[in-house]
Every structure is written in structure tokens, then in C-alpha cells.
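A single protein chain has been omitted from the complex, and every remaining protein chain is retained in its original position.
In this document, chain identifiers A and B correspond to the written order of the chains, with residue numbering beginning at 1 in each.
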Amino acid sequence: MALLSIEGLRVTYPGMQGSLLHVVNGVDLELYAGEVCAVVGESGSGKSQTAMAAMGLLDEQAQVSGVIRFQGNDLVASKAWHGVRGSRIAMVFQDPMSALNPYLTIERQMTEVLMVHKGCSRLDARDRAIKELNHMRIPDAARSIMRYPHEFSGGMRQRVLLAMALLCEPDLLIADEATAALDVTVQAQILQLLKEVRDSHHMSIWIITHDLGVVAALGDRVAVMYAGRIVETGPVQEVFDQPAHPYTQALLEAMPRDDQPLRPIRGQPPSPAAIPPGCPFHPRCPRCFDPCDKEMPRGMSLSGEHKAACHLLSHPQELAS
Amino acid sequence: MNEMNAPAASKKQPNTNLGLYGGAWLRLRENRWARWAVWVLAILLLLLFAVGPLLSPYAPDHADWDHILVRPGLMASHYLGTDVIGRDLFARIMQGGRISLMVGFAGALVSLLIGVCYGAIAGFVGGRLDMFMMRLVDLLYALPFMFFVILLMVFFGRSFLLIFVAIGAINWLDMARIVRGQAMSLRNLAFIEAARVYGQSTIGILVRHVVPNLLGVVLVYATMTIPQVMMIEAFLSFLGLGVQEPLTSWGTLIKEGADLMEVAPYLLIFPGGCFALTVLCFNMLGDGLRDALDPKER
Partner (left out) sequence: MLSLILRRLLQAIPTLFLLITISFAMVRAAPGGPFSTERALPPEVERALQARYHLDEPLPQQYLRYLGSVVRGDLGPSFRYEEYSVNDLIAQGIPVTARLGLFAMALALLVGIGLGIAAAWWHHSTVDRLFMLAAVTGISVPSFVLAPLFILLFAVLWHWLPAGGYAPGTIAPMVLPVLALALPQMAYIARLTRGAMLEVLRSPFIRTARAKGLGMRLILLRHALRPALIPVLSYAGPALAGLLSGSVVVEQIFGLPGIGRFFIQGALNRDYTLVMGVTILAGVVIILMNLLVDLAYMALDPRLGARG
């Protein structure tokens, strides 16, 4: 059984004058214990919103429908995030510079997690926090813990945030662009740390990124999102070697490589206020044909776990041409 | 920033088609309180400056010694009663309101002119001049201005003109700071750069880009300054230092009402109510404008 399964998740926001903004449009996603699943997409594709929905952290204006089942409980219906958020599911965000409260010591910000979720005393919580900081290779953790966030560098802060997220030994860690704001070298260190965490803590990791390099480095499975939908999913190696969806192909081609010129994807992702009918990618798709602007393609299994939603797959003659 | 903010950003998207002020206008119209405030103010202005004098046959300074301290009543010819020497309160509130509002508008205009010029010069010129000018503002901020104004009124006679000047001289500091901040940030903005690259003249840039962008802030601030100025005028008049007989203002009327409130509470309640309602409407309109032009969720 999946640790977390999302079925038909939709998130909409009220826009100006009664319009609706469709941010997530029917996402199905399953995460299994012990795997690293990467969700990729351009900004605005709804990947963060999906994760925020799973954490129950969306704005109060957001209308959420669908099922988010975590360890058997539907979180959307029961709204029972208490005891899950921060303890069973933890999350690390993009910008470590602003993700820590500048007014409180690291100690305060770390111990409160344990005190709230585990009922630890402050001293126990402190010991536990220092241990976790040591795991994250924060130098001189016993002293560092008394400092304020502004006394740390960006990479160090991200380590602190990671340590903070791991305090309750969650079953699932969501890393939302956790390395995007960092220098390349620091980025590599944090990725290395995440790898170690994956191996040592036996937890699932859900990575949200726009960086295919991160996916390649860390992911077991990848899901490609476009305009609030998952257009292709499968084992990382398979998807990278044989991308089925034209969007995935375009993303891979847009990846900077030494030997080839950069090929950016033409056009802009659609506004959530006006998502094109049919396949939302068709205005930008180089291989758009007859049914694409009318019918929504359904997900088709390619081999085992590799699935994609594209009309080409059900029209072999087009695929061949 | 990640997509946490994406919906918010795209929420603004429909407005970009309408231009900066089109969207603001829509948001303002959706604001119930601001709508109410506009209606009340419109009715008030109409009443004070057009209809009011037609409704009452009495001159504001006409003392009717046979009818002193008449209680208010719609059936009576003195709708809101009369004061201690038989002057019609309705007529006096009309006159007082005209003066209070005129002082409010004129004072706001004075502080607006000084503040915008000062702030714009400091912001656009920048450098040492800016530093010096802003240091001066800081310095002036720390002074107890109300005390100076009281002194000014006491020593230099209580002329109408002096009220504007005194009040304008107090209130321009905030305006100067705000405009300077805006001017600084505008100076460095990309679209100004772009306009320069496309060969627009400095005046062209000012007229086409800077003024429209400043206009919103200035409008909000002016709307908020009017009630402040009215407040100061009323404060001075209450102390007997503001508008003098035979003219009157709401502050003067409140003072007269406060002196007699045990005998005739309506003399306090009507002018006080009118004053508070007007200030309230300006404040609500100001809030509405600010929220409409700066659409952060409040």
C-alpha cells in the first residue's frame, strides 16, 4: 500500500469578478515507503500547490477537492492534519534565508517541534536537536544552537531546516525546491545530505523541483507536471531515456548540456485563469494534431509503471510520422 | 519565491488588461465600506454647499432672542434647535461644516504641495541633497508641533489663512517621506530605464510614467490628510484658537456644545456626530483607496 496516495486532487482559487483559477486539475500521485519521488515542472505548474495541499497549508480561500490518503486516512475529508503535519510529514522550503524566524534562536525553533509533537521537556528536546544538527554536520552544534538565524550562511540554514524537519523522524519529507536558492557547490552538499537521509532514515522523500539535474541525482521515480496535471510519470531512468510526452521531451532538451545548444520551450505556460481546452500543452506542442485541442488525453501505461497522457500514444500513425 | 505565490500573482492578471487604475477602481467598487463612505460624503457635500441653505430660512449668525435653547424637532422650524442666544443650530452646522471641510481641503492641499515637491526633489536628486533633506525631516519629526501651532495661533492672531499655513506646515512631513520613497524606487525601476533607452525625454518620462505611478499614493495620502487637518482645526477651534466669530466651524460648535451639554446635550451631539461621521467617511474612503491600489489581502 502506498504511504501517500493522491487521487483526483483539484485546487481552485476565486479570482476577480467570480472567475476561478484552476491551479491543480486532477492530480493522481502515489508515494511508497522508502522511495524518492520527484515532481518536476515549470513554475506555476501546480507542483508546490499539490504539496501544500497534502500538508494542509493552502490559503483559506483555496477550494480543495479529491482524496489525499496518508497511511489510510483521507486528509482532505477529515482535515486531520493534527499529529501528521510536522510530525509524520515534514516539509523544507525553498529559501533558507527567509524560512527561519529571525527573531528566535535556532534552539527555540527546533525544540518547539519536539515539545509540541512529542511532549518532550525542553532539555530532552534540546539534546535531540543538537544530535540532529550534528547529523546534518553543523559545526559545534551545542553552541550553534543558541544562535540566531542571521548568524548562519544560506547552506547552514538549509541544514538547520533539514534537521528541524527530521526531528520527529517523519515518514515523509517534502522538499520544495530545497536547493534552488543555493550556490551550486552548496546545492551539491545539500543533495548529498538528502541522499544520506534517504538511506539512514528509511523515509520517503517527495522532491519538488524544476531542475532535472536534481531529479537525476536523487529521484527513484519522477512525475512531470504541466498546468496542474501530471502528464508523465515513471522510473527516472526510463522517463529520461524514453520520454513519451512531448512536454517531457521538450524539458529534457531544454536542459543545459555541454555538447548541445540549449533549446528552450517556446511559448508560456497557460494562466490558471484560462487553461486551454483539450490537452493544455497543445498550443506549445510541436506535434499537436487533430484531437489535441478538443479532447483531454487520458493516462496510458507504456511499460509497468511508466505512464503518460498524450494523444500520440493512442494514435500510433501520428507517433510514427 | 516559489509558486506559493503563483495564484496571487495570477490573480492580478485580469487587471493588467485594465491598466493600473482600472483594477483599482474595480476593487474600490467592491469595497462596501468605501462605497458607503462615498455616498455619505457626496450627500454631505451636496447638503452643505447646495441644498442645505435652501432648507433653512435662518442665517447662521442671526440671534433670535425669543427662541433660545429650543429643543430639536423635525416639526419645529429650528430642526436641530437653537443655541444659547437663539441661533439656529442647523444653519450653524451647515456653515461650520463648510468651513471645516474647506479648511480640511485647503490644509491637505498645502501639505500636499509642500510634501510632494520636497519629497520628489529629495527622491529624484538623491545623493547628498537627499540625505540632508531627509535628516531635516527627521529633525522636524521630533518636534512637538502641536505646541508650536498653538503658540502660532495665540501670538499671531487667529486668522483663517494662518490655520492653513500652520496645519500644512505640520502635515507635509509624512507626505514628503512617502513621495520620496516612491520617487527613489521609481527612479531605479526597469520601465523607467526602458523608457530612457527608447529615447523618451526626461519630461516625457515624468509625465507618462512617474506621475501616474505617484498619483495613486498621493491620492490615498491626500484622502487621509483631509480628516487629519479637520481634526487639527477642530482641536484648535475647541481651544478657542481656531475659527473665530462670527464664523464658526464644527470644532467651535463642539466647544460651545461641550460648555452647555448639561442643559442642551444636542448642542454637543449634533456637531460632534457630524464631525465624527465626516472624518470616519474620509478615513474609510482612504482605507478603501489604499487597499484598492495596493491589493494585498487585508
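Simple rule for what comes next: contacts are C-beta pairs under 8 Å (C-beta built on N, C-alpha and C of every residue); 3 or more make two chains touch, one makes a residue touch a chain.
It should be emphasised that the depicted structure is a prediction, and the values quoted were computed from it without experimental measurement.
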### Query
The chain left out here touches which displayed chains?
A, B
### Query
Touching the left-out chain: which of B:85, B:194 or B:258?
B:258
### Query
Among the options A:18, A:72 or A:102, which residue touches the chain absent from this view?
A:102
### Task
Looking beyond the chains shown, say which of B:70, B:133, B:243 or B:279 touches the absent one.
B:279
### Query
Which parts of chain A are in contact with the chain that was left out?
55, 57, 60, 81-87, 90-91, 93, 95, 98-105, 108, 112-113, 116-117, 148, 150-151, 161, 164
#### Entry: Contact footprint on chain B, counting only the chain that is left out
4, 33, 139-148, 150-152, 154-156, 227, 231, 234-235, 238-239, 251, 254-255, 257-258, 261-262, 265, 268-269, 272, 275-277, 279-280, 283-284, 287, 296-298
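The working rule: only the chains that are shown with their structure count from here on.
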### Query
At what distance in angstrom does the C-alpha mean of chain B lie from that of chain A?
50
